[in-house]
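All remarks here apply to the structure that follows.
A protein chain is absent from this complex, but the other protein chains hold their places.
As written, the chain order gives the labels A and B, with residue 1 at the start of each chain.
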Amino acid sequence: MRLDIQGLYWGVDGLDILHDIKMSVDPGAMVGLVGPNGSGKSSLLRCVYRALKPRTGSIAIDGDDLWDISSKEAARRIAVVLQESPTEFDFTAYEIVSMGRNPHKQMFDRENEQDDVIIEDALNQVGMTGFADRSFATLSGGEKQRILIARSLSQQASFLLLDEPTNHLDIRYQLETMDLVKELGLSTLTALHDLNIATEYCDKIYVIDGGRIVASGPPPEVLKPPLIKKVFGVGSSVNVNSHTGKPRLNFYLDRNGKNGL
Amino acid sequence: MLRETPFVILAILAVVLLLAACGGDDADSVQGGEAAGISVENCSTTTGEDSQEAFPVSSHTYTEAPSRAVTMNQHTTELMLTLGLQDRMAGTAYIDDFILPELKEAYDSVPVLADEYPSKEVILGSETDFIYAGFASAFRETAAGPQADLADLGIPSYLTLAICKEEADSIQDIYDDIANISRIFEVTERGEALIASMKKDIESVTSKVDPSGTPIRAFLYDSGDDAPYTSVCCSMFTNLIELASAKNIFDDVDGRWATVNWEEVIERDPEVIVLIEAVWSTAQEKMDFLTTNEALADITAVKEQRFVTINFSSIVPGIRNPEAIRTLAEGIYPESFR
Partner (left out) sequence: MLGQRSRSANVVEGIPLPSTGATSASARRQADKTRFLLIGLAIALVVSVTMAVTIGPVYISPVTVWNIVLSRLFSVDAGQWSQGQDNIVWLIRLPRVLLAGLVGSGLAAVGVAMQATVRNPLADPYILGTSSGASVGAVLVIVLGLNFFDPYSLSAMAFVGAVGSFILVFLLAQSSGRISPTRLILAGVALAYILSAITSFILFMGDDRDFREVLFWMLGTLAGAKWEFLTLPAIALALGVGILLLQARSMNALLMGDETATALGVDPQKFRRQLLVLAALLTGVMVAVSGAIGFVGLMMPHIVRLVVGSDHRRVLPASVLLGAVFLIWVDVGARTVVQPEELPVSVITALVGAPFFLWLLRWRKSAFGGDRI
């Protein structure tokens, strides 16, 4: 499943917030979207899962324009993992995952054996078998995240969208979640806060600032100190994570306005 | 998702609809007009609410005298009992304060259906064949239900004529009620006798008071501290006080009862204040309020302590009205009655 975004503009009250966005996600690739708060990360993601309609430009999923297909069809192709949770209403983990079947169900359809198998399988894949009857509200942050990923799996979509999946998680669950997503092998677009996680897991990243894509490419090539300084306003240096072999960034506040190396 | 659920619900609904279809049309209607009988004109409410407007008039033919009448409200009960009809009654309801002592024994021989309005079921349970009501509220859904529904069940109903009309209430309405009721129950001589005795009672009072000269200004005080509730132009009280040669200071306000304000009372300066004695507001409470309130101290009636107490049930259109006229006249012109 590939995603191609061309010439996308979006704004509110006549003022554009996203300008001329061009992006693509290759089949099976894990693509990260990074940028400071307010840069438009969330808005861009919301355009992709149709919560917002672009003013102009195209979003194509496997060549089909996103707005040419029905919202149910879009939901069959794209699954989203958000930080939303039903606050006052309690669902079991099973029920949450079963909501992923919604895009596949017509009004008069009932649940059937196949649905059960799909849901069970989704729970297995995220390692949450046995949690089916647990109340979602009582799960830990990491467990909740995995259930939401399982929901995406039961949607049987081949494109996964994640909005800052590691924000509120303990470090262990951050890494476990990203490992899981990576292992799933679906085409993935994820907004990320943590540049090191982006470097560790993403095949390609896009850097967005002020509603524009300012850089794209493999993380080690893109996330260099000058760019980081310009976009994030901090000095940085790069060395290597001895365990994984991937580059890792170190940050410091540059009070003198000089570039550090 | 449970397969059976929608079908169960739809099944229940189907049953209900079926019942609704077959339940609708098997009520016996009152046969009117064809058989010979006594035709009486009365009105009927459609909303079961007292209204400023007239209720539509219709006439009903009684082929035989009812034998299981139910009276709702005190004045209708007393009227029937005064005509000696207690053995044709199956129930009474909603007494305001107390039944006249001379009628007590007769009253006790008839079952009391409720302290206020009984529900429809209770009324039907009395197997009644005639309902005589004193206020339109007796025909609310939570009381006897609409008169049209009762008619469908073969139960004719009669509403006090004073309520039927838009024009002011007057004693004549009572005479007409007595005439109608006595015709329906085939006791016309008793009815005529009652009317005659009421007229005589009133005559004996009005003859003693001198109608010439400016009528005394009177104010009826029912209840209310912040704003007084009083009788206005077209209530029975206004007619009664006129017969007692006085004048209701609010007889220019439309309707039968209204909430006015103390400023108006002060400005219109009544010379005598009639205090209603009722369960919801005693005369003593009102007197205390009037005499301890400095804003009201300069009203002539308060300065001179000219108060007349009267029971609420006496000024409702009914057989107590002659006695009410006497009470009012004696209270306003005590000299004429010594």
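Criterion: a residue touches a chain if its C-beta (ideal position, glycine included) is under 8 Å from a C-beta of that chain, and two chains touch if they have at least 3 such contacts.
Computed from a prediction, not measured in an experiment: that's the story for all the values here.
K.L.:
Taking the complete complex into account, tell me which visible chains touch the one left out.
P.N.:
Taking every chain of the complex into account, the missing one touches A, B.
K.L.:
Check each of A:17, A:137 or A:175 against the chain that is not shown and name the one that touches it.
P.N.:
A:137
K.L.:
Tell me which residue among A:4, A:203 or A:254 touches the hidden chain in the full complex.
P.N.:
Reading the full complex, the residue touching the unseen chain is A:203.
K.L.:
Taking the full complex into account, find the residue in A:11, A:28 or A:141 that is in contact with the omitted chain.
P.N.:
Missing-chain contact among the listed residues: A:28.
K.L.:
Please identify which residue in A:94, A:173, A:206 or A:232 touches the non-displayed chain.
P.N.:
Considering all chains, including the one not shown, the answer is A:94.
K.L.:
For subunit B, which residues reach the chain that was dropped from this view?
P.N.:
On the side of subunit B, residues 1-2, 4-6, 8-10, 12-13, 16-17, 19-24, 26-27, 46-53, 113-122, 124-128, 135, 137, 140-143, 145-146, 148-149, 153-154, 229, 255, 257, 259 touch the unshown chain.
K.L.:
List the subunit A residues touching the unshown chain?
P.N.:
Looking at subunit A, the ones touching the missing chain are residues 28-30, 46, 49-51, 70-72, 74-76, 78-80, 82, 84-92, 94-96, 99-100, 102-103, 105, 107-108, 113-114, 116-125, 129-130, 132-133, 137-138, 153-156, 158, 161, 182-186, 203.
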